[in-house]
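Note that one protein chain is taken out, while the other chains of the complex remain in position.
First chain written, first letter: the chains are A and B, and each begins at residue 1.
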Amino acid sequence: MKKILVSVLSLFVLLMMLFGLKNYFSTQTGSGVSSGKVLNLYNWGDYIDPALLKKFTRETGYKVSYETFDSNEAMYTKIKQGGTSYDLTIPSEYMLEKMKKENLLLPLDHSRLTGLKNYDDRFLNQIFDRGNKYSLPYFWGTLGILYNDKFVNAKDIKHWDDLWSTKFRNKIMLIDSARDVLGFTLMTQNKSVNTRSAADLAAAQGKLTTLMPNVKAIVADEIKMYMAQEEAAIAITYSGEAAEAMSNNSHLHYLVPSEGSNLWFDNIVMPRTAKHKDAAYAFLNFMNDPKNAAQNAEYIGYATPNKKAFQMLPKAIRTDQQFYPNAKVVERLQVYDDLGRKWTEKYNDAFLEFKMTQR
Amino acid sequence: MYKKIKWSYLYLLFVFILLYLPIFFLVVYSFNAGDVMQGWDGFSLKHYNELFADTRILEIIVNTFLIALLSSLLATVIGTAGALYIYNQTNALTKNIFLSLNNILLVSPDVIIGASFLILFTVVGFSLGFVSVLLAHIAFSIPIVVLMVLPRLQEMNQSLVIAAKDLGAGNWQMLSRVILPVISPGILAGFFMALTYSLDDFAVTFFVTGNGFSTLSVEIYSRARQGVSLEINALSAMMFLVSLALVFIYYVISTRFAKSKKRGTRLVLPASEGL
Partner (left out) sequence: MHAWRVMMMMPRSKKQRQLFYLVPYGAWLLLFVIVPLCLLVVQSLMTQNGHFTLNNYAIYFSSGTYLRMTFNSVWFAFLITIITLIISYPTAYFLNQLKQKQFWLLLIILPTWINLLLKTYAFIGLLSKTGSVNTFLNLWGIAPKQLLFSDWSFLLVAAYIEIPFMILPIFNSLAEINPRLEQASRDLGANKWQTLRYVTVPLSMTGVKAGIQAVFIPSLSLFMITRLIGGNRVITLGTAIEEHFLVTQNWHLGSTIGVILIIAMVITMSITRDRVRKHSRKRG
């Protein structure tokens, strides 16, 4: 009994110490501050240069309370259900459209925004948010093929259809996303990636099933690790992931098939629950500044939609066709729109059945 | 006899190597000069420097441990009470119903638990943050405590309880002098399992957190898209070493304790004379 008492007591002391430390840190980082000069930013983990957050606090006096999510869907559920108030968050384009439809976003007051001219016109006024009423682009990128030149000859892989080649038996790694995998299959059949035709979808599913012998695994964020470790010869993944993998293995190359691919955007939006609008506008304007946007792009390694920031990047990055493809390729890229619940389910059911195909 | 012991040591060695292999892997790579857990670019402490400069991560660690210790402590208390209640149930059917209800949270996938707790908290109008995360962690840790304590109760020698009762022990005496000491290994096991559950949980915490509160798991999972940096390895290595040190301190204290207990009768007398 004495022993139990001693351990409970020491646990108690430990807890008190932790409470003290917590208070110390929260005054330092600004989390847990519910009122006053604060900005609640809801973002992907490690998706902004922390130095920029410090600079923002220094310049404007707003402390940044930074919370993180790991998928668009999880973020959406949190915002929709309420109980929290985030001032800014960063969804991908299809999720932005969905949130917009469900009135989860506040329109941006353009008169309070500066530096809109800095953006590249090609990346404004997109189908998912005409006139950028609700959002500003944060980063953009593509879906493409990442391959290892040790195992794959560059001329063997140029198009989506090449993936079906018998040369690549058990060599391909797919991203675990219904939209993307069905998307490139639809593209090989000259169909829209946003098709709402049951026949098109069934045809795509049929074709996709024949890809199975070539598929080694269906994975997600870990693709960059596997590819850097040469676990597979080919992977279908996003440009951001590819850049990460390539920085760790010089044998890797990324290509966007010339027939087209997906163009994705991550965008900053203001959720309906935003409480600190002044802070939010201050942050938007801060990120519109080319110097800050360029610094962020260099830190994250994704492509920036900010034209002035792009011009400030080192030449090696600017001329990299893999991540800043030329105008001709960009023209052929397709943006996902929100399919709505019924069709999202159909795409996912088709993909689930594909995953269950015996190998 | 000698030979048998040796084989069993060999087997245990194998199990310990299996359990610690991935952790050594993580620790070794925390000293990598490169940025990924692959290849070896030379020894460097740069990830440790990054870690100590990152006040955000340091705050998150404090949060994580605070939640883990507090929630497993409370879950152990409530879970032990629950185990005692179920144990004292004489009706087999009620017992089964309670046990099944108890295990529902163990079987439910984290997403379901997280989503339903989120609904629960928002419907009640509870503000999301430290307290909601704490409540959620207590909630999903209770069943494992019950599961660890209950077998100890069932194996408890009934004659002990009856003897204590015959000797006129009250309820509290019975609990503190007879039952709790007997089931204390189960309680301890429950506490540690609760700690494990709490430290490891991502999905439930994610759904019920808010207002800038975050734990280590949430942070690590949400970094997956950008790639988890070796800074997190350095952090895990530190956590691992600190826990290891604590366990060794426990070892030293308990061996001392055991020794002094043996000499106890001799030691007590002079001590009380001195008073």
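What we mean here is this: a residue touches a chain if its C-beta (ideal position, glycine included) is under 8 Å from a C-beta of that chain, and two chains touch if they have at least 3 such contacts.
If you're wondering where the values come from, they're calculated on a predicted model, not measured in any experiment.
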{"item": "Residues of subunit A in contact with the chain not shown", "value": "71, 73-74, 77, 173, 176, 178, 216-220, 222, 225-226, 229-231, 341, 344-345, 348, 352-353, 355-356, 359"}
{"item": "Those residues of subunit B which, in the complete complex, touch the missing chain", "value": "4-5, 8-9, 11-12, 15-16, 18-23, 25-26, 29, 37-38, 77-79, 81-82, 84-85, 88, 96, 98-109, 111-113, 115-117, 119-120, 138-140, 142, 144, 147-148, 150-152, 154-155, 170-173, 175-176, 185-186, 188-189, 192-193, 195-196, 199-200, 202, 216-217, 220-221, 224, 228, 232-233, 236, 239-240, 243-244, 247, 250-251, 254-255"}
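One rule holds in what follows: only the chains that are shown with their structure count from here on.
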{"item": "In the complex, subunit B residues that touch subunit A", "value": "34-38, 54-56, 58-59, 62-63, 65-66, 69-70, 73, 115, 118-119, 121-122, 126-129, 176-177, 180-181, 184, 206-207, 209-214, 218-227, 229"}
{"item": "Subunit B partner contacts - residues on subunit A that touch it in the complex", "value": "1, 4, 8, 11, 14-15, 18-19, 21-22, 25-26, 28-34, 40, 44-47, 50, 65-70, 74, 77-78, 81-85, 220-222, 224-225, 228-229, 240, 244, 247-248, 300"}
